[in-house]
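Only a portion of the chains appears, each positioned as in the full assembly.
A and B label the chains in the order they appear, each numbered from 1.
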Amino acid sequence: MFQTKVKSEVLKEVVDIVGTLVDEAKFSVGKEGIALKAVDPAHVAMVDLSLDKGAFEEYKADECELGIDIDKLKEVLKLARAGDIIGIKHDEEKNKLILNVGNITRRMSLVDTAGLSDPKVPNLDLPAKISIKVDELKQGIRASESVSDHLALISSPDGFEMFSEGDTDSVNLKLSKDLLEKLDCKEKVRSLFPLDYFSNIVKVISTPTTVTLSLGSDYPVKLEFNFADEKGSVTYLLAPRIESE
Amino acid sequence: MFQTKVKSEVLKEVVDIVGTLVDEAKFSVGKEGIALKAVDPAHVAMVDLSLDKGAFEEYKADECELGIDIDKLKEVLKLARAGDIIGIKHDEEKNKLILNVGNITRRMSLVDTAGLSDPKVPNLDLPAKISIKVDELKQGIRASESVSDHLALISSPDGFEMFSEGDTDSVNLKLSKDLLEKLDCKEKVRSLFPLDYFSNIVKVISTPTTVTLSLGSDYPVKLEFNFADEKGSVTYLLAPRIESE
């Protein structure tokens, strides 16, 4: 059994967060909320999302797994205005998801969960931790985009830096410790990332929130933030590109 | 003789209503106003428009026929700001239309009316009549677009429904009698229409007005509404697609 009502804004955040990496995803429904783990087709990035039942207007569920086509959710969300409540119900007999927006009913086929991956989130010990306003990350990405398709994230005890280098030009965003929300870093670390992936991940963070980055040297970056009034939490992992120098 | 002044907003509505079906049209000018009938090149939809001389700021005309390239009218309208008055005058000697917007004068060649069709509007006896807010129709169309390229319009004594069915998903908009402006329907009727045509027709209705649909089973739909402060009236007819089941 799965029968809920949820604000369109909350569902839209889930869809944006997941949809930047995959087209289809396996939602694990439980009594206390839903959870989802997914890895992108190139195995470069991973998302781990959980949304507490408190984020829903109504929530009745037994444990089950639902394979959902993210684009179809987007189509339904386009029909909703701000403040609209979306009804979601699992028709177990026909194995369809029934969505309601206003006077509209969409009956949606589900994706076979057997074909959907269930990635293990690796346990990483990353030495540096930076809490930063998402708008700063977005500005650093925007600056890098015209210079290179890679981006180095660098942390030191003094501050945080985003650095991109092209054939002729380079660009960096430097934030000293006092411009960060929090900085926990004992020695300098640096990893290089594909800019498009990092950009796509950061772009989906719509609210002016704080993001926590965990960083090492030539290690993946972990990017964590909350959404839906702290009722939802997200962790992205993005693999580094090893610098050849 | 044809010499008028008209608010750009009114001319824009005429251009949108006609332009969704044809690129060129024969305007029948009379002493009491103008009228126009046109059928789209694929003979799927027809429009029948009339605009009373009261919709114009100034109107002096003898009976004549003017073949007009609708795209050229659009170009002139792009030069007008809200509230601008557009002068339109027929230069009979050179057979040109002279349009004025502010300090700009456009001299426009006319299209030979001999090549323009003059369709007969068929007399249809359609058993169901539904008056509905145009915004509801637009919402139903939006919902259908992601599912199918056809749309069934269904009326019953209880209400009105728009239904689309694709290979895996279906969507419907259901409005019970009390959500409609008016419903005059004794028994259930249903016809299927090409979604793109129905969408293009409904999209041109810019004001938040009420539309009257007349419907039968496997019959054309008639779509009527007024514009220009009730001084203009429009009837669209759209041919059904016969369902093969």
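The definition used in the following text is that a contact is a pair of C-beta atoms (placed from the backbone, for glycine too) under 8 Å apart; a residue touches a chain by one contact, two chains touch by 3 or more.
All of these numbers come straight from a predicted model, not from anything done at the bench.
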Expanding from the 2 chains in view to the entire complex of this file gives a copy total of 3
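Throughout what follows, only the chains that are shown with their structure count from here on.
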Chain A-chain B separation of Cα centroids, rounded to whole Å: 45
Under the definition above, what is the set of chain B residues touching chain A in their complex? 136, 139-140, 142-143, 146-147, 168-175, 179
Considering only the defined contacts, which chain A positions touch chain B in the complex? 72, 75, 78-79, 102-109
